[in-house]
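Dropping a structure here in structure tokens format, bear with me for questions.
Removed from the display is one protein chain of the complex; every other protein chain stays in position.
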Amino acid sequence: MTNRIFLLVLALLAVLDASCARRRPGNAAASASSGAINAQPTGGSAGVVKIVSSLPRTGSANAQTSTTVNGIKMALEEAGNEAGEFQVVYEDWDDASAKKGDWDPEVEAANADKAAKDPDVMFYIGTYNSGAAKISMPILNKNALVMISPANTYTGLTKPGMGEANEPAVYRPTGNVNYFRVVPADDIQGKAACEWMHKLGAKSVYILDDRGLYGKGIADVFELTAKQTGLQVLGREGIDPKAQEYRSLMTKIKALNPDFVYFGGTTQTNAGQIAKDMVAVALPAKLMVPDGCFEKAFIEAGGAKNLEGRAFVTFGGVPPDKLTGKGADFVKKYRDKFHSEPEGYAVYGYVAARTALDVLAKTGKKDREGLRKAMTEYKQDAGALGTWNFDSNGDTSLTTMSGSIVQNGNFVFSVMLGVQEGAPKAETVPAPAQAPGSGVGLGPSAQLFFDGKGQDPAKVAAWQCVPAAATPTAP
Amino acid sequence: MTTESLLLIFAVLYPIFPVFDLAGEAAGLQLHLDQRLVTIFVYGILVVALNVQVGYAGLLQLGIAAFFGIGAMATGVMTVDKYPFHFGFWGALVCAPLVAAVAGAVIGAPTLRLRGDYLAIVTIGFGEVLRTVLINLENITDGPRGLNPVPEVWTPSWLRDWLGAGDAGEANLLVMYYTALLVLVAAVVVLKVIENTRIGRAFVALREDELAAACMGLDPGRIKLMAFAGGAALSGLAGCLYATNLTTTADPTNYDFNNAVMVLCCLIIGGLGSLRGALLGAALLIGFDNVLSPLLDRGIQVAVGDASHPLARFSSWRWFLFGFALIFMMRLRPEGLFPARRVAAELHEEPEEA
Partner (left out) sequence: MLDTLAQQLLLGLTNGMVFALIALGYTMVYGILEFINFAHGDVFMLSGFFALTLVGASGLQDAQGFSLFAQLALVLVLASGFGAVVNLLIDRLVYKPLRKAPKLAPLVSAIGVSFVLQNIGLIWGALPLDVFGGGGQPAAPKSFPALLPTDNLLGDAALTLQLKDVLVIGASLAVMTALFLLVTRTKLGMAMRATAQDPQAARLMGVDVDRVVAATFLVGGGLAGFAAVVYALYINTVYYQMGYQNGLYAFTAAVVGGIGNIPGAVLGGLLLGLVRAFSDQFIGAQWQPAVLFGILIVLLVFRPAGLLGSTAREKV
């Protein structure tokens, strides 16, 4: 029996050849070397272009991804689901599985593969998790499919010399850039956080991270900057994001008496519990967290009382209620349409989709390689995030960062970090990649705007009193 | 023709005649089942591996994901540029199961004399230890970044050209597809043969009655260790394919308890001790999670339009389905959907206690 099965397999393999040729008639000319771009799949509907997003829609990241998807939908709706000659269809894909209850590499790989093979898919908006991007980037790169991330901030995805030695080349087997992100990366944010801490008068910090790609990455940047700028790092430790509580850890930190605790992590990796346990052991230090916690769920999880005036959140770009011009229009429309406040990433979803529509309209062809090239030359003029373009790595030229504080159960904008919006006009020519510390983010030209004289630790509390205009108007 | 050979023919021919994909396309859906079948094959090997330990030998182990992770990590270490080994895929395919087997023997030797439930907790514990160690030993495992890039399956270029007909992506998928299928078939054939040898019968004897087996001159410790190490080796094999398919060892949280429980569910729904059951269990559950669930979500999106509430998607309800499936299965058909004859007989002659 066994022998017969193997003979059968061999026989079947023998008939494969003819069938293969029949299935893919036009592709014989393409080269088979691994660095080459795969041929674009043929077929599909002539006047239709699909934009898909791959975000974790199950599990606790849902709050952020829902708002991102809403942003994407708004952009499409505004354009009447059309771009140039094309009718645009949007599909919202989930990269989470029940098995993991969170984003799952297998599902992300399958999504990328599915998108690559669908002749109608021209843009892939995603991912939310930087770890997921690592999986789908090489797959989409080989297919020259444009990928626009509204949320990934891990530096190694785009910037040479900031992650592993083989990053980001390993994500670009063809050597071309097909991955673009509309959010500033962690090298900028980590530095901005450190700078903010200095301005708040902090002298020492204890650094925690969630042992995740994003959380650890940003904590690394933060630690490096802290050491370079003379902020005393009292310790660095990872946490188990699945643990129930962190009181023993906080007790240990309490004995060291830092001014600040910096946690590189997200709401999903237990930032709320960390905030609670700091209060529970009466650790007087303040807590600073990155944009992964810039969502209502963080306040809900940490408890508004515990966070009041002592939780500091950095965010790439400006918070929704501080957006001006088209950004402010976006926020207003979002509130009207979805009857809720847009979370931080909504505008990035919107801008990602807007970018895709613009590039498609301008190119006017369902040609992936053409669209990819058009992306590298794209510039958004006075959009919801102002004027910006992509640099040669696929990073946004925006380096604006903002800091918010939790007050009365809401995020209250407090300070602009990095380059002031609108001040330096983005150049049309993509800027070359910059080495760390050479002007990206908080170089000498960077400005910090805040309304107090926060250098003195004693005045930190007074400093938190931000102008009343900054308080968001809840609908 | 048996069901097995029909399924095998179907699997072999699927990339050439993707009937479901074509049917899906006609209905306006993009399925691309061939890519997802690779995942199902990988999990098929994993479920078969667990079957050796739980199904044949009756060792209740809940840490299969740890050996899966060890296999993936070993593959990473043996293939990525960072290390001097550069074994390539085929070298790793041989070494990864060996490493996993050694790990299985090391953890198994001292703990196998524990009673059934204690073994369960020790294996859960081992899984937790491994997850923590993989994340924290960053110098070796690259922590959450994972070892990257794990090379694709090495194949002679003429074979690649022939398979892909010039399309590199297609060739890669086909090579991966047939490699995974081949490894799966080989694993199943080997186990099928073992089932009817001295060792296979010794496993079952041990499961049915350890005391009696010992009285008949079998060495329970040695046989348990063989089952444990053998299962671990197969899990390592699956891990190797998993990492190759993803081209990275991925974040170590992929090898945690949730994964182990999922594999156990596959085995139980399919049928303990039954190879056919193990494979079909993997196909059903992983297929459900990776293929059907996204389709249903898409369906809801189309039907409801604006489904922004998290409960307005099927994914938020799928644990009910898994849970009730297990509960009803145990009540109505504890031997699984495709049971092994011996296990079914065992489960149905219920010993009268009082």
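Per-chain residue numbering starts at 1, and chain names A and B are given in the order in which the chains are listed.
As a convention for this text, contacts are C-beta pairs under 8 Å (C-beta built on N, C-alpha and C of every residue); 3 or more make two chains touch, one makes a residue touch a chain.
Note that this is a predicted model, so its numbers are computed, not measured.
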item	value
Which of A:Ile37, A:Ile135, A:Leu287 or A:Ala301 contacts the chain that the document leaves out	A:Ala301
Positions on chain A contacted by the hidden chain, ascending	58-60, 62-63, 101, 208, 211, 237-240, 242-249, 251-252, 254-255, 267, 270, 272-273, 276, 279-282, 296-297, 300-303, 305-306, 340
Absent chain, residues of chain B that touch it	60, 107, 110-111, 113-118, 120-122, 124-126, 128-129, 131-133, 135-136, 211, 257, 261, 264-265, 268, 272, 309-311, 316-317, 319-320, 322-327, 329-331, 334, 346-347, 350-354
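We take it that only the chains that are shown with their structure count from here on.
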item	value
Contact footprint of chain A on chain B as seen in their complex	5, 8-9, 12-13, 16-17, 30, 32, 35-36, 39, 81, 132, 135-136, 142-146, 148-149, 152, 157, 160-171, 173, 185, 189, 192-193, 245-248, 250-251, 253-254, 258-259, 262, 286, 289-290, 293-294, 297-298, 301, 306, 308, 310, 313, 315-316, 318-319, 322
Touching residues on chain A, where the partner in the complex is chain B	2, 5, 8-9, 12-13, 16-17, 19-21, 23-24, 27-34, 36, 38-39, 57-58, 62, 66, 69-70, 73, 91-94, 96-102, 104-107, 109-110, 113-114, 116-118, 131, 134-135, 138, 142-143, 156, 163-164, 166, 170, 211-213, 216, 238, 240, 338
